[in-house]
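My questions all concern the structure below.
With one protein chain held back, the other chains of the complex are shown just where they sit.
The first chain written gets the first letter, and so on, giving A and B; residue counts start at 1 in each chain.
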Amino acid sequence: MEKLFLRGSEALALGAIDASVKFYAGYPITPQNDIPEFLSRELPKVGGKFVQAESEVAAINMLLGASACGLRVMTSSSSPGISLMQEGISYLSGSELPAVIVNVMRWGPGLGGIGASQGDYHQATKGGGHGDYFVPVFAPYSAQEMYDLIIRAFDVADKYRTPTMLLVDVMISLMKEKVIRRFEKRSEVKIKSWAFGKVKEGEQKIIKSLYLKGNDLERHNWKLYEKYKVMCEKEVIYESYLCDDAEIVLIGFGMVARIGKSAIDIARERNVKAGLFRPISLVPFPEKELEAISKKCKKFLVVEMNTGQMVHDIQRVLGKDIDISFYGKPSSYAPTPEELFYKIKEQI
Amino acid sequence: MSSKYYFDFVFSGFGGQGILIAGNLLCYAAILENREVTFFPSYGVEMRGGAANCYVVLSDSQIGSPIPSHPMASIIMSTPALNKFLPIIKNNGIVIINSDIVSIKDLQREDLNISLIPANKLSSEVIGNERLANMVMLGYLVAATKCVCLESLVNSISEVVSEKHKKMIPLNEKAVLAGYELFQKNSRG
Partner (left out) sequence: MKVVYKKPEVLKNVNFHFCPGCQHGLVHKIIAEAIDNFKIKDKTIAVIGVGCGVFLYDYFDVDSLEAPHGRGLAVATGVKRARPERIVFTYQGDGDLASIGLAETVHAANRGENVSVFFVNNTVYGMTGGQMAPTTLLGQITTTSPYGREFQRDGYPIRMSEMLATLEGVAFSARVALCTPKQLMEAKKAVKKAFQMQLEGLGFSFVEILSACPTNWNMQPLEAIKRVEEEMIPFFPLGIYKERRVSDVL
């Protein structure tokens, strides 16, 4: 297995190649341009297609077309561009077409800034587009996870015939780390019998999201929901660090969890019994796992680089009897480990 | 996660001085020694005015934050960099300043271990121009901190020098050595 030193964005793009992505469409936006730059160079070498679209709206719909043909497809963008893609994500979900969407988050609303932010948690996890659907969302916190989770995102997308999303902190995208290329020799993706092949095979295939007859749409929506229930059983991933004896557990995803780990180490050095819980799959959310921790630990500190989004999910899962405090940092700069340690200490 | 081996650095100066290359090189050297590494470059508003900086963390276990609040050691190659980072360097930390570029008035940190290196001059002496002042600085830093061994550092040069500039590899080696030896000379003297 090859050991590399890569930026998070490069690790992600390389992971996509190893996952056999064969189609990318996107539109330039800071701070994720190194992903299309990498793929425009590397995709043609593996027989893939790269298209620079006229807009994010067009890009996501190009994915819809290429995905209908059975290819593994992806796009990447940053917050304002992801807003434009929401229409297409809703159609992909409705049409049950797999695709991977990468959001390297920047600071909003509006044009906002290009600094680090986790302001798109709600948009990503609660469905930014219209209708009744769920998009599995994964939040990497290292270059290695950028590589591993994009491969997982492709697999989950195919398994459930759904768009999936990687919600990425800009700092994870920029940071360089060691990456082990675990899946370089991965076998080709299975042929998708529902997709358009090289010619029409037997019955006409119709891929659509319009259901006007009788209760077809109701049945369709329940089918989408049933897929989500299966994901809740099978696709949850999380990390728990020193939670067993913790008197307080810090909860964060992505970059915050990374910094949080340092804060926990500082706490432990000073005999403060603190732990860290990190949802890696934001959809499906690790509800049971969090509940299990709350059987022992009664204090939680939720930290996000926004004014409070995931904290609502934590409150929903843990209920009113658990002491949940929130520290938000909707600023261009991530919190420091010392800052988080101080916040932990404040709570006990 | 508590580590026996742990170093964190900030390298700062202007774009074009090879700040990021120096950071990368140090990371490669540590990877050769099987360390965990993170490299975090400046971006966005931080880059206004042409500034370039990067944080490097080396450890024997998984690294938490890639951005140290108080770096243990630093390479400073511009006056704005000095003003920005001097106040945050860890108590008793190491600060290596390129005195050919940085104007030094009042350093105001009695605790720090500050070295003023005429890195441009040294670079000129060993390779005939000032372009590898960054490598001189890095050689000095590695000698001063012993975060990686000289051999690993030298062996990593080919990782950061592109195929196109292959003939630069020996020159880079010379510049790194010049910095390294300067530290040893200073500490003996």
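Please note the rule applied: a contact is a pair of C-beta atoms (placed from the backbone, for glycine too) under 8 Å apart; a residue touches a chain by one contact, two chains touch by 3 or more.
Keep in mind that this is a model prediction, so the values were computed, not measured.
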{"item": "Omitted chain's touching partners, listed by label", "value": "A"}
{"item": "Residue touching the undisplayed chain, where the options are A:4, A:180 or A:207", "value": "A:207"}
{"item": "Touching residue (missing chain; options A:62, A:116, A:174 or A:280)", "value": "A:62"}
{"item": "Identified contact with the non-displayed chain, of A:45, A:185, A:198 or A:295", "value": "A:198"}
{"item": "Footprint left on chain A by the chain that the document does not show", "value": "22-23, 25, 49, 51, 53-55, 57-59, 61-71, 73, 87-88, 91, 95, 196, 198-200, 204-210"}
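Note that only the chains that are shown with their structure count from here on.
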{"item": "Geometric centre distance via CA averages, chain B-chain A, whole Å", "value": "35"}
{"item": "Footprint of chain A on chain B - complex, ascending", "value": "1-2, 24, 27-28, 31, 36-41, 43-45, 62-67, 69, 159"}
{"item": "List of chain A residues in touch with chain B within their complex", "value": "3, 5, 31, 113-115, 170-171, 174-178, 258-265, 268-269, 332, 334, 336-338"}
